[in-house]
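Have a look at this one.
Here the complex is missing a single protein chain, while all its other protein chains stay put.
Moving on to subunit A:
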Amino acid sequence: MKRTLLLALSLVVCANNAGAMDRKTLTIASEGASPPWNAITPQGELAGFDIDVGRDLCRRMKFECTFVPQDWDGIIPALTVGKFDAIMSGMAITEKRKKSIAFSKPYAGGFNQVVIRKDLNLPPTDTLAELDLTTIDPEKQAKIEELRAALNGRTLGVLRSSNSEAVLNELFGKVATIRSYDSQDNMHLDLVAERIDGGLADYFTWKAFLDSTDGGIATLYGPRLSGGLWGPGVGVGLRQDDGELVAAFDSAIEAATSDGTLKRLSEQWFKIDVSPQTSN
């Protein structure tokens, strides 16, 4: 009995070593709670845009990939201590995150938006307008003030550790009460329960919720927000000492962009094209 255990253990160790040496296997983490970026199917498997892109990139890099779910608020520390090798979870490339981890080129663009409950009857806004927060001129400032006035005194939810949390605190922290949730799903529940008046999150994540039966109570509000703390787009998160892997992902993403795979997957999951070519 002991011998079989020992044998099994040494096999596992060997397999791990082999994996580390020629890097033929790769473990990729995804949150699994932000559809259509990533979600967990009723069968308990990860699915979504991130996962499909990941499979395609792995195929190009000739890697054997496994996807594992990981809660959002621990996803970066878990990568740095080596629980897995990469993050593909709709994660925006930002300067702050770059201090802890490395990023591939963006594999998607995208934007964020405020959602509020319909029963608040706020004055209607142009929800198709775009507001890039990278540089702020007086005209943009006026739009921000408008939004700030509408959200004055409201309670807003946001996903903990997200860039949206940082933006929400910066833009509305002084006028609104902010509650941070450990998952987007729990925030949806509280929105339906009317514990919060609205929230700020990735547009596509909202879209999936707003189109659901429960989501009918809420609506998009204000312009599409991007840039600033959100950075240039969504990339693969990797360890800083994994330079080779960053390069491998970069060239795979370039290939997937130029042959239209990213565009196709994006249209399949989001109904619009958010591939890097068009969003940058």
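Rule of thumb we're sticking to: contacts are C-beta pairs under 8 Å (C-beta built on N, C-alpha and C of every residue); 3 or more make two chains touch, one makes a residue touch a chain; residues count from 1.
Definition applied: contacts and distances are computed from a predicted model.
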Name of the absent chain as recorded in UniProt (options "Nopaline ABC transporter, permease protein", "NADP-reducing hydrogenase subunit HndA", "Helix-turn-helix transcriptional regulator" or "Glutamate synthase domain-containing protein 1"): "Nopaline ABC transporter, permease protein"
Touching residue (missing chain; options A:Glu31, A:Glu165 or A:Asp202): A:Glu165
Residue of A:Thr25, A:Thr66 or A:Ser180 touching the missing chain in the full complex: A:Ser180
Selected residue (touches chain absent from view) among A:Glu146, A:Asp190 or A:Asp242: A:Asp190
Selected residue (touches chain absent from view) among A:Pro77, A:Gly216, A:Gly243 or A:Gly260: A:Pro77
Contact set of subunit A toward the excluded chain (per top definition): 73-74, 76-77, 80, 97, 99-100, 157, 160-161, 165, 179-182, 186, 189-190, 192-195
